[in-house]
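My structure is below; once you've seen it, I'll send some questions.
Every protein chain of the complex appears in place save one, which is left out.
Entry: chain A
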Amino acid sequence: MQFMLLFSRQGKLRLQKWYVPLSDKEKKKITRELVQTVLARKPKMCSFLEWRDLKIVYKRYASLYFCCAIEDQDNELITLEIIHRYVELLDKYFGSVCELDIIFNFEKAYFILDEFLLGGEVQETSKKNVLKAIEQADLLQEEAKTPRSVLEEIGLT
């Protein structure tokens, strides 16, 4: 996989993960072009797109579009299922996920994505294992939290 984008029906980017090195300018250009193209497609149309020399696989969940770029020889259907599995993971983690969860907790969404896809490849296909890894990290974090004073909090110490 080359990259993954999440954007809203209004075209606002919600999440972006790039697995190929690109300059910021290129990233912006690609995002702009793709968001436009995908939003312009009608609901009954095919979930796959040929775009430049890449294949775009996208799927809409409520108001959110999930969009992956793969190479031509990759399997489109399984990519569609990768998206679905990611949504399942988010759903399980947040408990019936909605767009707002992802907007306000995007870093969590990134953590989950990193446990599921790594360097553009599926890392762990077992839902249980992914969530276990995330929970473990979350849990350890909670323990690591030490009480701090208000002053320290605002940077006065």
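The rule is short, and it goes like this: a residue touches a chain if its C-beta (ideal position, glycine included) is under 8 Å from a C-beta of that chain, and two chains touch if they have at least 3 such contacts; residues count from 1.
By definition in this document, contacts and distances are computed from a predicted model.
Asker: Select, from "Adaptor related protein complex 4 subunit epsilon 1", "SMCR8 protein", "SKP1 component dimerisation domain-containing protein" or "Proteasome subunit beta", the UniProt-recorded name of the complex's unshown chain.
Answerer: The chain we cannot see is, by its UniProt record, "Adaptor related protein complex 4 subunit epsilon 1".
Asker: What residues on chain A make contact with the chain left out of this view?
Answerer: Interface with the chain not displayed, on the chain A side: 13-19, 21-24, 28, 42, 44-53, 75-78, 80-81, 85, 93-96, 98, 100-101, 103-108, 110-111, 114, 118-119, 121-129, 131, 133-138, 140-141, 144-145, 148, 150, 152-157.
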